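One protein chain omitted, others in place.
By written order: A, B and C. Residues from 1 in each chain.
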Amino acid sequence: MISMRTDLAIEAFETAVEEQLIQEPSIKKGIQITEDKIDQFTVSKVIIDKDAEELLGKKEGHYWTLEVPQLRTQDETLQQSISFAFEKVIRQFLPLSQIPSEAHILIVGLGNWQVTPDSLGPLVCENVFITNHLFLHEPHAVENGYRKVSAIAPGVMGLTGMETSDIIHGIVEKIKPEAVIVIDALAARAVERIHATIQISSTGIQPGAGVGNKRKEISYETLGIPVVSIGIPTVVDAVTITQDTLNYYLKTLGQKRRQKGNPSNSLSVGALPGTKKLTDKDEPTADEKKLYLGMMGELEEEEKRQLLEEVLAPLGHNLIVTPKDTDLFMEQAANVIAMAINSALHESLSNGQGSTFTH
Amino acid sequence: MISMRTDLAIEAFETAVEEQLIQEPSIKKGIQITEDKIDQFTVSKVIIDKDAEELLGKKEGHYWTLEVPQLRTQDETLQQSISFAFEKVIRQFLPLSQIPSEAHILIVGLGNWQVTPDSLGPLVCENVFITNHLFLHEPHAVENGYRKVSAIAPGVMGLTGMETSDIIHGIVEKIKPEAVIVIDALAARAVERIHATIQISSTGIQPGAGVGNKRKEISYETLGIPVVSIGIPTVVDAVTITQDTLNYYLKTLGQKRRQKGNPSNSLSVGALPGTKKLTDKDEPTADEKKLYLGMMGELEEEEKRQLLEEVLAPLGHNLIVTPKDTDLFMEQAANVIAMAINSALHESLSNGQGSTFTH
Amino acid sequence: MISMRTDLAIEAFETAVEEQLIQEPSIKKGIQITEDKIDQFTVSKVIIDKDAEELLGKKEGHYWTLEVPQLRTQDETLQQSISFAFEKVIRQFLPLSQIPSEAHILIVGLGNWQVTPDSLGPLVCENVFITNHLFLHEPHAVENGYRKVSAIAPGVMGLTGMETSDIIHGIVEKIKPEAVIVIDALAARAVERIHATIQISSTGIQPGAGVGNKRKEISYETLGIPVVSIGIPTVVDAVTITQDTLNYYLKTLGQKRRQKGNPSNSLSVGALPGTKKLTDKDEPTADEKKLYLGMMGELEEEEKRQLLEEVLAPLGHNLIVTPKDTDLFMEQAANVIAMAINSALHESLSNGQGSTFTH
Partner (left out) sequence: MISMRTDLAIEAFETAVEEQLIQEPSIKKGIQITEDKIDQFTVSKVIIDKDAEELLGKKEGHYWTLEVPQLRTQDETLQQSISFAFEKVIRQFLPLSQIPSEAHILIVGLGNWQVTPDSLGPLVCENVFITNHLFLHEPHAVENGYRKVSAIAPGVMGLTGMETSDIIHGIVEKIKPEAVIVIDALAARAVERIHATIQISSTGIQPGAGVGNKRKEISYETLGIPVVSIGIPTVVDAVTITQDTLNYYLKTLGQKRRQKGNPSNSLSVGALPGTKKLTDKDEPTADEKKLYLGMMGELEEEEKRQLLEEVLAPLGHNLIVTPKDTDLFMEQAANVIAMAINSALHESLSNGQGSTFTH
């Protein structure tokens, strides 16, 4: 199994490649990756089969990733173009044409509104356009082109004392929506994906997955209706930052060396700037790894990770961190997702009109 | 039926008295009122029977009211003494000794966290001590003297698109608590009860009651378990303010007249200050009412209310108002209730120790 | 002097008319009123001279009022049209063409961010487009069509321990802006003006005016630079609500009576609905006042107000109230003002482009 925690399927796949775990044909069959463009943005589409579930630590299903590094900018025009692209992603991903227009869709915002990087779900719930009660109580006042949408942000177990999945199961059994969209903040492996990637998947999610508690899924299997999950990575751990930095260091040195044509055996500051975009060809050899990073360089990725965890343990058990500016990013990210959901679900708000209802 | 809207049973009773609606013996039998002292505070205990349900617009059951005008002060010592008194009220009201110590109690915070005077329920939920998940996942870590407590603030229908009662019913059916405590902000009839009274009742409540929508109850009848509701009035309407002011004016004049011994037929400013506490004896006669307030004075209370509603309608449909400082009051009120609940439910936090867990 | 507190010059004028205080020619000369239209909205322009200062309790100067009852709706298109109209008001009111384009304008947001109806100033400050630091540190990065704008929300004296005017004076003396725009929440006399009127004036303001403390002005006289103040009424007092309601009642009855042609001497519920818009002609006669409201009807407005204050005093010293939904109104009102300021100050954002920078 891959050595590091990530909520992104594409990262799980990349890690498996790096750790050379997907060479066997049986596993190759279990994973399909294609890349696509929507407007100016790249979408990676990962399909994971039963065969690859265990290796990647990801449930079988479809996982699409929209790469949007521009999400971090404060440029409102860019935000709208991201939202518009994600509206298209949702329309492609959800078989909306097959969901009857009178179907009721429940949006579930997971996470803790008291912890900024964990508040994506509640923030999205505050900005989606809620209509279901109008259908219930003022049906004549609802114009064509709107679906029934409701939303709930139940809070985390530490706030409620209840399993979040129990709360959602109870509500779904009573309210009987035809589909569920779950929103949650994610953990990434790579620092550059924080607030820069939107993942949508068909598998539902497990609240608190990876923390060690086995909690019940919110998924088609447990609810009996389609469950789509949408998330943005907002945190990484300190081990990840260190491991990533060391790997960049190794690759960068390897690239420099090949560029120069002559292997350098000592480092001097200032040699690195101007490095070209790193590619798989820049992967350092075993010799280079040892030369550049000593015994640390000889470790497999999994061993390296475990060693770094051991080193950091006395310092606070592998700190989970978030960018300093996460407050600003969260607000923007929640708006982008809410606008895209509004536009994708309601025909009358399609093509980017969904912003009217966000704050 | 009484003419004005109030969520307080004691006010419904007072109004019925004023409007001379409870003279018939059959109705007198339907209402019992007693007054008690807890520490320095007055508790009014109202029991409403089936016979008086319709007249008072209040479901049959027990309604206790703790009078705490000091809740509006910023004095922390006073806040604690109110909380301590309300802890005793809860202990008396809830047959806690009959609820098994291992029973699970769900606290439901109704209301809208985006609308300050409607945010009492959500604020209390953030300050009660949640333990149920510890019993589920770390039972060995829970010391004696604690009950299983969970909490949820689902939000209002305008935010969720779902009937609040459906959400609560769904959760209760799944989680199966043994009792429910519902917290909600109330509407009062008398301005001086705003942020100055705590009501606890055995009847559960109807979200949005009185607004005209028939919504499902959250009560023993619908959930099959005891439902206690706790509330503090935070709003009045403009008609109420006017009607109350006119009634005070009539009573004050009547009192002045009797004090002087000679009926005065004209008003001069400055005659009123120094008025003694008003009592039922100060009720003005019909002649006085006409003298002091003309045709308005001849109206029955219910007619007066309807007339004022007609007058105010073009101005914005009977404005619901709250004191300017409601933000400060809400925070204090929520803390006082949360502290009292913590202390009443958990034996280890009794006698005022419940403050440790509020913010 | 007029009998009631209002921060709106137009209301002070209306009150003086009602109280028949501006019949003397000397005073008539001191006040000029004209009415204008900007887009679909009415603007009342009041000019107060030295002669009328004392009577109206308003400093000499220009006061314009934009009537925008639509500000209370949740309709985003309407909000933008209000903002666009207010942008035009600012452009007309401020001699912007005479203020050099390189002048530095300081926006001061008065009020208390912890008290919702008092938070207009701080909320506007969070949504205006701040540029002055860019001119200081990255002048090359600033495009044409932008002015130097800075902002500060100092908080109220209870939070800072300092006179707000001292804080502003200190900052102005150090920073030396060329003009100041002060934003503050106002108190109105008429309930229907709450969150429905925007006033702009040339007189600057006195923090806490009317509360009884003499504090120093923020004005041209004290700062030596133009000071424009912008405000929206967010609160009324309970006496005002009662007095207004009684006056509406008297006028409405007077109108009905004349409509019917036959004076009715008793009231019946249901007689009022369908009342036409009230005009000055509906002013009740002295006889009608006595008939409809007894001794209360015989009082002058000022006496009536004092009497009501005496009546309400024991109930909490003339409660200041705000609509229950003030949280929602405040956010919208602050956005509308901030958008208008952004568009009015920066040529590049004119004609409604100023929304780009609000949240």
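We take it that a contact is a pair of C-beta atoms (placed from the backbone, for glycine too) under 8 Å apart; a residue touches a chain by one contact, two chains touch by 3 or more.
All values derive from a computational prediction rather than experimental measurement.
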Chain not shown: contacting residue from C:Val89, C:Met157 or C:Ile218: C:Met157
Touch list for chain C against the chain that is not drawn: 125-126, 130-133, 136-137, 148-155, 157-163, 166-167, 169-175, 213
Residues of chain A in contact with the chain not shown: 114-118, 191-192, 235, 238-239, 241-242, 245-246, 248-249, 252-253, 265-267, 269-270, 272-273, 275, 290-299, 303, 306-308, 310-316, 319-328
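Throughout what follows, only the chains that are shown with their structure count from here on.
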Rotational angle, Cα trace of chain A fitted to chain C, multiple of 5°: 180
Copy pair chain A, chain B: interface residue numbering same or different (half cut): same
Separation of mean Cα positions, chain C and chain B [Å, integer]: 34
Chain A-chain C separation of Cα centroids, rounded to whole Å: 48
Whole-Å gap between the CA centroids of chain A and chain B: 46
Residues of chain C engaged with two or more neighbouring chains: none
